[in-house]
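With one protein chain removed, the remaining protein chains of the complex are shown where they sit.
Letters A and B name the chains as they come in the text, with residue numbers starting at 1 for each one.
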Amino acid sequence: MRPPTQSTDTPLQREPAVTIFERGAPGRRAFQCPTLDVPDVRVEELLPAHLRRVEPPRLPEVSEPEIVRHYVRLSKRNFDLDSGFYPLGSCTMKHNPRLHERVAALPGHARLHPLQDPERAQGALELMWNLERALSEISGLPHVCLQPSAGSHGELAGVLLTRAYHEARGETRHKVLTPDTAHGTNPATVTMAGFQVVKIATNPDGGVDLDDLRAKADTDVACLMLTNPNTLGLFDPNIQEIAKVVHEVGATLYYDGANLNAVMGLSRPGDMGFDIVHFNLHKSFTQPHGGGGPGSGPIAVSDRIEPFLPVPRIVRREASNGAAARGGDASFDLVEDWAGAKSIGRLRGFQGNYGCFVRSYAYIRSLGAPGLKDASETAVLNANYLLARLGELGVLKFLPLAYANAHSNASIPEGDEAVRGLCLHEFVLSGGPMKRNLQIKTLDLAKRMLDYGYHPPTVYFPLLVEEALMVEPTETETKETLDSFAEALAELLAEAAEDPEIALHAPYTTPVRRLDEVGAAKNPVIRQAF
Amino acid sequence: MTQYTSVTDSDLAAMLAAIGVSSVQEIFDRQIPQEVRLGRPLELPDGKSEQEVYEHMRALAAGNVSAEDELCFLGAGMYDHYVPSIVDMLMERSEFLTPYTPYQPEISQGGLQVMFEYQTAICELTGLPVSNASVYEGPSAVASAGYLAKLHNGRKRFVVSAGLHPHTLATLRTYAHGYGIEVVEVPLAGGVTDPSVWAEAIDQDTSAAIFAQPNFYGAVEDAAALSAAAKEAGGEQLVTIAQVDPIVLGVLAPPGECRVDVAVGEGQSLGNRLDYGGPSFGFFAAREDYLRRMPGRIAGETIDVDGRRGFVLTLQTREQHIRREKATSNICTSQALNALAGVVYLSWLGRRGFVELGELLLRRTHYAREELCALDGVSPLHSQPVVREFAVRLDADVAAVRRYCAAAGVNPGADLYALTGREEDRGGLLVAITERRSRADIDTLAQVLGEGVAAERLTTGDAGRGVEVGASA
Partner (left out) sequence: MSSYPDDLLYHPEHDWARIDSEDPNVAMLGITWFAQDALGEVVFFDPPSPGTIVHKDEPYAEVESVKAVSDVVAPLSGEIVEVNEKLADAPNAINDDPYGEGWLVRVRMSDPTERDALLDADAYSATLGA
């Protein structure tokens, strides 16, 4: 049954948006202040007037039931991964196991102060040490730092490490190379670290243009930042040659781990020749996305980069007189004052997002080596199957694969099928033919998909592809879900062929319909008007 | 197949047939050269059942002494406040926990409205008109604010107070080395930023003047005076930046009223757990002029085609994914879930509660400082007004005293010298007060600390420092 093709005035649509500041009434409260049990000294005696606040902030005055009802109702205006398929390319929206929430909430983890003495935080340090070793094994690089707060923070670390590496060798280099398909955070990171971005062209197969790379790789280049598989979902078969070219001019090779979900247990960036790798614990390692954070972006590095790693560092010592509280054979320490002054220093307070470490570590222990490999194999299988189904249903005629890797063409059935190939864990389609033949753009497709109850894939990324649609199903989806999604997409296109107006004015059934983003940018209203 | 994947044998057969390959291996073989294939299993333990993993994680937790297990007066950037149960409940809801960043606003109104409410709350707390939807945490927020200043005025140095948190100073130096800024530190005098050294250090080549409120030693700075002096010496182009502890903004004058251009800080004390240091969130608020230079995400109010009120991510062109190398920062993730906890917590405290909490902290901190400084061998490091944290000097080996207290189930606070490395901080202890530390708890601290100091005393009676005695009793 097709979803409605006009606004249906659902209950959620009828319910106006009311902020928490517009609720409540003077005098209502949820917090009961603990009784004053110390002398009731006047505030004026404790703080001179020029330091004191006069007008209190205009926070809400609401009771507890009002708060609960407000935020629970608000939550129902959100689509989420637990509720439905979320094939956002480059985001790895895989299932978030609830075991992880349970263990993260254990007081021994949740109520541990970051400055607790290491001898009395041995459980935490052991967990972090084990996580470091696991990430090291997964990446194929020996040294790990868990500190960066998210992927882009890990990238900044990588570029700062590169800078330190070159400076220690007495060199000043100015340029960082990135492919023109790179994720947006790469160029911004590079500039913030004081380098200049130089773009490398993509060849018709979707990989790095080796000639362009050779032309641009010189001794003023500090680093090449890459992800493999790349943002097109394609493995660059020339990766070893790329590594050779980069290393020959003395530059470092940095791996953006956003696409690690394709290769866990199958191929390792360290073995491909990368010097620095960052991980997104909120992608491959199930840290929930939380509507936009928190995340965590640990890094792994080779021996030559190791001296520059951020502090503090975790150390493991064989048990002697300071045996672990848990009676194990080793004890752990957190060392701020690492030998020599080569560390790039700190990237943030304390040790990093430990709550994310707990969850990711629980995941790695749950799956183990066989399970991680199964995750990547299934992620790749699911993506290829979905691509094949879309081919069978005629979707690829209007949304062809953006690039077909020369090494990957599976046998293509006879008929007017658009060229389809193999991919890894995600694939990129181009909505160009759809735009020209059906008069709807990728944006309209995405909006109509909302009425079908799916979160759309990533749209308009990478920028290199016309009307891009990036699809990453992940390994935790069933075949039935993939089939339903493919069928819905086919139906959507058939509907557009009949009447493009439907998609052009979609969605119809969501709590709000298309929003005026231009108005919001021209006249930003970013806080409550009182 | 694991508990999270579902490909049965019959699924597999159908899927491989549709793809047109004979095995999953073939899909990899055709795309990834053999030379970079791992070719062996990962050297990691086998997977375990949920029950086994739970037991393992519980055992690890048991290896930690948390604020559940001892009386905790540790602070120095993160604090053991009481997090109400409604925060936990709301953070665990699927609809808040599991979605991605709101790129499709029609189905993300919950998350976008939460951002808008959070931004409003931060503006109210700081007295500044513009806030983003959160950044990672405190110290990197200061580094980000510094970058904003550099983009704004193109000048070459930061003048920073030694009262900033040591992690902030370290982070700032790391970032500044990257974006090419010299960092000059101004010492404290009598516990607060030395005003004359501060004014002298700042000039027309100073990009930003940065201080903490309260400072790392718990002292309340004269923020208005520091900002005014900075603007006087550096001109209007100079950006004044304050790292602020948000929980005390019910009683302290807000940065917006103290000529602070950018107020940032660590948001953990607002409804977030300790979690051994993260995740939490950082807040970032500024004057109107800096709206288009703000890093991170911002939610804005708008209407839909039918005139319904709604919210969208706005000013996204500033962010990494469109402006790319001209982006105002490289932040992609915000801390949406932690910011949700923050705004729920602030709603729970409410207008009156927020002030009451601040006043309670103020009074209990004052009481604690008096009690401790009345002990033999304990003296205040400074006598500035304090709100929730204060520093004392022990005439005893701090490490030994802390061990003594730990054995009695009390964590008396942080070893100052271990954190700052400054000679003048030797013997220093930083004591933090939250609403969870009752008078009885403070009395216990005084008791135990008194005993510990007595046991580890360096000098006799009330003689000054430097008079050696034999080994401690």
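A few notes on this one:
One rule holds for everything that comes next: a residue touches a chain if its C-beta (ideal position, glycine included) is under 8 Å from a C-beta of that chain, and two chains touch if they have at least 3 such contacts.
Predicted model only: the values in this text are computed from it and were never measured.
From the options A:Glu241, A:Asp271 or A:Glu517, the residue with contact to the unseen chain in the full assembly is A:Glu517. Contact between chain A and the unshown chain involves residues 517-518, 521-522.
Quick note on the criterion: only the chains that are shown with their structure count from here on.
Here the CA centre of chain A is 21 Å from the CA centre of chain B.
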